[in-house]
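For this view, one protein chain was removed and the others were kept in their places.
Right after this comes chain A.
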Amino acid sequence: MSPSFRPAFAFTQEQIVVAITLALLVLFSVTLDSFLTAGNILALIQNVSILGILGVAMALAIIGRGIDLSIVANMAVSVAWVLQLSNNGVPIEIAIVMGLGLALAIGLVNGFLVAYVEIPAIFATLAMGTVAYGFVRSLLLEDNLIYLKGAADTWFKWIGSGQVVGIPNSVLLFGLVAVVAHVVLRITVPGRFIYAMGDNPTAARSTGIPIRPLIVLQYVTAAAIAFVAGVIAATSVDSVETRIVRSNLVYDVILVVVIGGVGLSGGKGSIRNVIVGTLLIGVLVNGMTIMNVAYTLQNIIKSLILLTAIVIDSLMNPRDEQTSQQGDI
């Protein structure tokens, strides 16, 4: 896509989403009394921090030309098992190590299925999410809803409910995960390889990049990030509801990744796009909640916004015959 094909007023999808977010911010600040207060803005980010962290995990998979539909299931069952173990008297430190091990094992199987068995990521991770949920729920957990009881009075509880200099931990951790992921993707060897693989897997392979280990690494890392999101979620509401696996959460995660401008075809976008997408959803949901918009209507509005962003992007950055015929003269 050479600049000469674009209309002069072209913006990237990311810029469009930023503009929409700012417009909504201004609109809500003017029309809603309680919107523009420090407390509400922090609450706004806190509400979407879990979504954002899961978005980082998802973006990692998508940039490498994959997708991970098992992250919600993975997060729910591995952290539920941590709570279950600690309720049964296992020290919380050991429970965390075991839970993390479970999460990583699920990621490892995902990576193995995609890289070595060569199953398309969308099927492998969809199936793996269901398998993991089924096994853990029936073999390791006593109930759908696991409460944080055993470790309620330890440092563990502080992770999701505490705060540092007035900022909730969940917001800080979202920032930390995003920064680390961004740095890893941008300046480390595996990060560059993930971009190359997402851009053109065949070229990446023949250039000598170890594609298969890289794919495994990608899904294991996504699983680890999902575990972190799960721990924060569990400790902020003192429980894990494993039936969240049956919810629309995974679609919301894909939404924040794609809406910010990470290309589903791989190799395009960065963690910055995830943050932009997350903030848009955060502002939107927060404003609508203050306005008392019904949950179903909120969903409709969210999906319309996504459609709008995609339509604007495709109008401004057309993918036509000319752009794909570059250099073929």
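The criterion applied here is as follows: a contact is a pair of C-beta atoms (placed from the backbone, for glycine too) under 8 Å apart; a residue touches a chain by one contact, two chains touch by 3 or more; residues count from 1.
Definition applied: contacts and distances are computed from a predicted model.
When the listed names "Quinol:cytochrome c oxidoreductase membrane protein", "Cysteine desulfurase", "Short-chain fatty acyl-CoA regulator family protein" or "Sugar ABC transporter ATP-binding protein" are checked against UniProt, the chain not shown comes out as "Sugar ABC transporter ATP-binding protein". Only one of A:31, A:88 or A:207 touches the absent chain when the whole complex is considered: A:207.
One chain is missing from the display, and on chain A it is touched by residues 1-2, 4-5, 187-193, 195-196, 199-200, 202-212, 267-268, 321-322, 325-329.
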